[in-house]
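Missing here: one protein chain of the complex. Every other protein chain is in place.
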Amino acid sequence: MKKLRWVLVLCFTFSCFGTGWASDTIKIGFNAPLTGFAASDGKSSTLGAKLAIKQINEAGGINGKNLELIVYDDQAKASQSIPIANKMIGQDKVVVGISGSYSAPTRSAAGIFQEAKIPYISAYAIHPDITKAGDYVFRTSFLGEVQGRAGAKLIGEILGKKRVVMITLKNDFGKSLAAGFKEKAKDFGIHIVNEYEYSIKDRQFGAIVAKVKSDKPDAIYASGYYFTAGPLVSQLRASGVTCTVIGQEGYDSDKFIAIAGKAAEGVIITTSLDRDSKAPETADFIREFEKLAGYPADMVAASAHTAVKVAALAIKQANSTDPEKIRDEIAGISLKASTGTIEFNSLGEVSKNVQNQIVKNGEWHRHSVISDPKLLAPPEK
Amino acid sequence: MGLYEISLATGVGIYIILAVSLNLITGYCGQISLGHAAFYGIGAYTVALLSKMGWPMYLTLGAGFLVAGIIGTIIGLASLRVKEDFLAIVTMGVAFLFVGIVRQQEFLGGEMGISGIPSHGMSKPGYLALVCGFAILSILFSWYLKRSWMGFAFDAVADDEKTARVLGLDIKAYKLTAFAMGTAIAGLAGGLYAYYTRFIVPDTFGFIESVTILSMVAVGGIGSIFGVVIATILLVLMPEFFRFINDYRLLLYGVLLFSVMRFAPQGLAGFFSYLVKRKEG
Partner (left out) sequence: MLFIELFIQGLIQGSTYAIIAVGLTLVYGLLRVLHVAHAGLFTLGAYLGVAVTNQTGSLSLGILVAALAAGIVGMGIYRLVYEPMLNKPPYVALIASIGLYIGMEELFRLVFGPFGLSFSSAPLQTVVVVFGIHLRACQIIAVVTNVVLLGGLAWVAQKTRIGTGWRATVDDPQMSACFGIDPIKVRYRVFFAGSALAAVAGVLVALLTNLVEPTMGAVPSYKSLAIIVLGGLGNVMGTLIASLILGIIEAFGTIYIGDFLDRDAIAFAFLIIVLMIKPTGLFTSR
């Protein structure tokens, strides 16, 4: 019993001090779902962030010091991210926080970072309210609505399809995509025949597939993540539905192709990672990530990588670890990253091109680019 | 006390209220509820909606308490019809139905949840004190209940329903009362949670959360207030202390649950009384 007590004391002590030892590094906080249902995205985003840190430190660090990434597992839950945010700010003394997690935990943590006046960057969470937390919160990826609008242009104008069926994932991601799509559908001549919703836990879509088949659409706009879209697309094709399927960055992973197999051919998505890009930032990232992680890059990894790079550049340009100065630098930043050129508007949202990727011969390739500033303009407040 | 410690303690306080409230239902009356988080959610949503309409905190918390208790009573009435075997699964159904219905209603925020819940207006330490105050109240209330005649009736129902009925105890009334009180207090905890996170989503109040609360009661020792409180503190803080083994936390949690039930099913309370007996004897 006594031994146990000593072990517990030691553990407690270590956990308190463990993070504080290397004090001549610049600390960046990172919350991601390392366990739980979203663990795959948590793993990818963490690796993307770690790659960025590694590259920056190998190039000499920032202002003479190395960057240190403090990673916490929030299980994609809001209740976990609050103590994590407080710990990062209060104990670890991070100068910037980055969310590699989903919308609910990001939204909660954003409020805390805003109150503490420490910059917080959402790598890929899309809930509109995240940046509304205040002027210290930024987002390096598209808002759901913006991407939805791009989808409407892709289907209606670029592909010229008019009769569309929507299959929407019932969460903030799917619903905001659907909202954006519906907003602009008429502008591009699209008639939405029907909309069906499914839950994030569904993997068997027999009923929806049967109904969609009877609708006979020209195209299907389906939101989801690779683990729902893979089975969905595969089952659509198997039941004889041949029309084009358009997805979004949730599909953006090689796992989608692995699950759907041949059915993935011809699927087009709106995303921010162009596999065929000649731009050095993108090509380098794709190559280096696969070396580090052992599997091909996906969108969440690229987004986290970008977020870290933004933070690092801001710290460098501020030439200080004063959060207010860093925040100002982030607000005015212009950085070419793997996911496009990052510049923020007054709300902290980015405005950048949408990369449309298509599956050809079992790989993601460039299909087209949408660069329509008016269409893709995020809200200002 | 830094920001981190305060936020942690507030979270612990809210869970203590939750666990103690479930203990009323499960511990005292022997009814296994796998849907307790639904009432936690009802309280949170009630408070979120009302506070956004401008109601002051003391009124919203009161409303959360009442609404959860009333709905709890209704569900309690329904669950009286089913046997013990089924009760666990029916309460599980309540958990899923709550989330399933809430996420489809736009006026409840749907998938996006409700954000921008107004601040409680107090300082962080002040709010912590409020939460602790409620926690202590819940504990005292539980303790009083245990000692009073109602507590005796509850124990009888939990031990042997048939005999209790023979003795003239109105089983239904007692079970219902336990349900109403437990769910009302859970609603209060939900309200406190809403002011704490200022952003709620339906998923937070699902089956998994119900299981989490139930495991706090089970590990503490069903029926024992002291055990439940200690178990709650440990189970909420444990993931924090063990952050350096991030990857294995959930595994450890599962192993812990299993081990306690396997080797010490009376929970912490049983373990303590065993230690006490050894000392004395």
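Note that the chains are named A and B in the order they appear, and that numbering of residues resets to 1 at the start of each chain.
Note that in this section contacts are C-beta pairs under 8 Å (C-beta built on N, C-alpha and C of every residue); 3 or more make two chains touch, one makes a residue touch a chain.
Remember, predicted model here, so these are calculated numbers, not experimental data.
Across B:Val82, B:Met122, B:Ala173 or B:Leu275, the single residue that touches the chain missing here is B:Val82.
Among A:Glu115, A:Asp202, A:Glu265 or A:Asp372, only A:Asp202 touches the chain that is left out of the view.
Which of A:Leu69, A:Ala178, A:Val245 or A:Ile259 touches the hidden chain is settled by the complete complex: it is A:Ile259.
Of the candidate positions A:Asn31, A:Ser101 or A:Ser234, contact with the hidden chain is made by A:Ser234.
By the touch definition given at the top, subunit A reaches the unshown chain through residues 35, 37, 39-40, 42-43, 170, 196-199, 201-204, 206-211, 213-214, 227, 230-231, 234-235, 238-240, 255, 258-261, 295. The chain not shown here touches subunit B at positions 26, 30, 32, 78, 81-86, 88-90, 92-94, 96-97, 99-101, 103-104, 207, 211, 214-215, 218, 222, 247-248, 250-251, 253-262, 265.
The rule is short, and it goes like this: only the chains that are shown with their structure count from here on.
Subunit A and subunit B have Cα centroids lying 34 Å from one another. For subunit B in complex with subunit A, the touching residues are 2-8, 11, 103, 110-113, 115-116, 193, 196-201, 203-204, 239-244, 246-247, 249-250.
Within the complex formed with subunit B, the residues of subunit A that make contact are 11-12, 14-15, 18, 34-36, 71-73, 75, 77-80, 82-83, 86-87, 89-91, 104, 107-108, 111, 116, 127, 129, 132, 170-172, 174-176.
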